[in-house]
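What follows is one structure encoded as C-alpha cells, with my remarks underneath.
Note that one protein chain of the assembly has been removed; the remaining protein chains are unaltered in position.
What follows is chain A.
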Amino acid sequence: MPVFWLVMIVLAIAIGGYILGRGRALAGAGGDSRHLHSLPNYYGSNVAIKAVAPAFLLMIVWLIAQPIFVSSQVAGDLPDGIVADGSSMSLVMAEVRRTAEGINAAVASGAMSPEMASSGRADISDFTTRLQDAGQIVTATITQPILNAAQSYRAMNATGNLLMTGLVLLLALGGTVWGLRESYPEFRARNVVEASVRALLIAAASIAILTTIGIVLSLIFNTIEFFRIYPASDFFGSMTWSPSFQGNSQLGIWPLLWGTLYISIIALLVAVPIGLFAAIYLSEYASKNVRAFAKPAIEVLAGIPTIVYGLFALLTVGPLLMGVFGNDGLGWMQSGTAVMTAGLVMGIMLIPFVSSLSDDIINAVPQAMRDGSYGLGATKSETIRQVVLPAALPGIVGAILLAASRAIGETMIVVLGAGAAARLSLNPFDAMTTVTAKIVSQLTGDSDFASPEALVAFALGMTLFIITLGLNVFALYIVRKYREQYE
C-alpha cells in the first residue's frame, strides 16, 4: 500500500519538523519561552503544518486527477473500431482497467514476470492463461488493443505514482525547511497556526455544501445520460411502467408518482389527526405527569428504524388487513401488501413528527392570547379551536408539509409493505409501488449502469429530490415566517 506508506512518511517528517521547530525557536530565545512571541508548541505546529498541508493537498489532487488523465490518454490511444455495437466507451475502459488490475495481481503473486507484464509483444493466449492461473477474473478473450491499452495504462500509472511520491516528499521537506526558517522568536507563530485551524474549520463546514453539490451532480449527470437513451417525453408522458431487461421498457413515471402520492395521503390521514390532537392534548390539557410519560412514549415511535416498520407492515398489518378486507372477509384485497398497509404503518411512523413539531408551535403561541379568550368567557376547547389553532396554523401547516416530505421519501416501509406492481388504481387495497421502492429495485439488480432500466433510477431520484426539497424549503419558509410574528 504505497499511498499508506507515503502518508506515514510525510507524517513522520511533520513530527520531526515539530520537534526541530520547537527546539529552534526556544534556542533562539535562549531557552526562555517568555522571549518568544507565541508558546513554543506553536512554532513546532507551524513547521508541522507547513510540512503536511501542501504535501497532502498535492497528493489528494494528484490522486483524483491521475486516473482521469490516464484514462483519457489511454482512451485516446485506443483504435477507432474498438467500441462494438451495443457497447460503450466506458465498458471498454472498464475492461482495460480490469485487465490492468489483473496483471498487477498476477505480478504480485508471481504468476507473471514484470518483464512479460509490460512486454508489447506478449502472446495473448499465454497472457490470458497466466492471468486465469493467478485467479484473476478476465473476460474470455483479451484482444490485442485491450492488452496494449492495459499495458500503457499500467505504465502511465506507475510513472504517475513515482512522480507523485517524489513531488510529495519534496514538498514535505521543502515545507519543513520553510517552517524551520521561520522559527525565530519574533515570528508570530500562533497567528499562522490559528489561521490554518480556521481554514480547517471552514473546510469542515463546507462539506455540507460539497455533499449537496455531490448529490445534485450525481443526479444530474446520470439523469442526462438517461434522457439521452430514453426520451424525456416518454418518461413524463407515458402512463405505464414496465421495465424489462430485454429492452423495450416502458418507463413512465406517473404510476409511481400516483402510488407515492396515494400512500402519502393515507399516511397523512392517519398521522395528522392523531398527531395534532396528541399535540393539543399534551400542550393544553395534560398534567405534568401525563406529559412526562406520554411525550417520550410517542417520540419513541420516531426513533424506531424504518426497517422495523417495514417488517411490521409486511408481517403483522398486512395479514391483519387481509383478514378483514381479503377474500375471507370483504373481498377487496388481493394480497397483504397494499397501499393501505403501507399507508397505515407510515402514518404511525409520522405521528411523532406531526405531534412534536405542532407541540412546539402551539406552545409558542403567547399565553396572553389564551387569557384574552378565557376573559371573554370562551371554554378551553373554544379557545383552542378559535384562537390558538388559527394563530398556530402556519406552523402546523409547515409541520404537516415536513411530514409529507418524510412520507414521500420513505423507502423501507413501501419496499416491504406496498407491493411491487406499478398501477394507476383508485382502490386503496390494491398493491402499488412508489418512486423510492423502484429506485431500490432498479439499482439492486445485476444490471449494468449503462442501461436505461438502471439509469431511470437516477431520474426517479432527481424527481424525488426536487419534490422533497421543494416541500422542505416551503415548509421551513412558512415556519420561519410564522415565528417572526411572535418573537
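Quick note on the criterion: a residue touches a chain if its C-beta (ideal position, glycine included) is under 8 Å from a C-beta of that chain, and two chains touch if they have at least 3 such contacts; residues count from 1.
Assume contacts and distances are computed from a predicted model.
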item: Chain left out of the displayed complex - its UniProt protein name, from "Cytochrome c biogenesis heme-transporting ATPase CcmA", "Spore coat protein CotJC", "Phosphate transport system permease protein PstA" or "ABC transporter"; value: "Phosphate transport system permease protein PstA"
item: Touch with the omitted chain, as defined above, among A:L200, A:A292 or A:V324; value: A:L200
item: Candidate in contact with the missing chain, chosen from A:V96, A:I439 or A:I478; value: A:I439
item: Touch criterion as defined above, residue of A:A105, A:A294 or A:L424 at the omitted chain; value: A:A294
item: Omitted-chain contact residue, chosen from A:G214, A:P231 or A:P390; value: A:G214
item: Touching residues on chain A - with respect to the absent chain; value: 67, 190, 194, 197-198, 200-209, 211-212, 214-215, 218-219, 221-222, 273-278, 280-282, 284-286, 290, 294, 297-298, 300-301, 303-308, 310-312, 314-316, 348, 351-352, 355, 379-382, 384-385, 402, 405-406, 408-412, 415-416, 436, 439-440, 443-444, 449, 457-458, 461, 464-465, 468-469, 472-473, 476
